[in-house]
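The complex is shown incomplete by one protein chain, all other protein chains being positioned as in the whole.
After this line comes chain A, so read on.
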Amino acid sequence: MPTLTTVIWIVVALLLVGVYLSWTAGRLDRLHARIDAAKAALDATLLRRASIAQELATAGVLDPAASMVLYQAAHGARQAEEDQREVAESELSQALRAVFAESAQLEVVRAAPGGHETAAELGAAVRRVPMARRFHNDAVRAARALRRHRTVRWFRLAGHAASPLAFEMDDEPPPVLADRGHPAED
């Protein structure tokens, strides 16, 4: 009975295709969850950086001009709409680099009461932003690579989830805060 064998083979093939599709959908699902976690972590590090910058700007340890520049940038970063955020956060990076262009400025902060902790927190915050951003964009890249796969496109395994976007910004920390050779920063 050749027809029966053919039918069995077709059923087996369909079943295998089903398993493969289900597995791929699981992979995609996990990647989307990873992006969500990375996005939340990035959001937290950016907020943390903006809060410390704002705290520093209002503490009165910096000169008035530097305080205003820093306050404006930190405020802008915290209030930015989603589509303006990359620009606002980049501006905060630039403001921090400008304010902490010289190590003397950092010494001023350290000399204030409780300044050592604040300087250490700021250092940790500016170093963690590039870290969190790299992890986020790495997850986005992996998800986009899988979504481009023809199986995913033909069977619409991604469903209605919007294509994830990388977060592009200038996250270069001020050199005096990024220098790991400095003994007193941790």
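Criterion: contacts are C-beta pairs under 8 Å (C-beta built on N, C-alpha and C of every residue); 3 or more make two chains touch, one makes a residue touch a chain; residues count from 1.
Definition applied: contacts and distances are computed from a predicted model.
Colleague: Just go with whichever of "NADH-quinone oxidoreductase subunit L", "ABC transporter permease subunit", "FAD-binding molybdopterin dehydrogenase" or "Glycosyltransferase family 4 protein" UniProt uses as the name of the absent chain.
Modeller: UniProt lists the chain that is not shown as "Glycosyltransferase family 4 protein".
Colleague: Of the listed residues A:V61, A:L96, A:V109 or A:A139, which contacts the missing chain in the full complex?
Modeller: The one listed residue touching the chain not shown is A:A139.
Colleague: Touching the hidden chain in the complete assembly: which of A:G18, A:G60, A:G114 or A:P175 does that?
Modeller: A:G18
Colleague: In the full complex, which bits of chain A touch the chain not displayed? Write them out.
Modeller: Touching the missing chain: residues 18-19, 22-23, 25-27, 30-31, 34, 37-38, 40-41, 44-45, 124, 127-128, 130-132, 134-135, 137-139, 141-142, 145-146, 180-183, 186.
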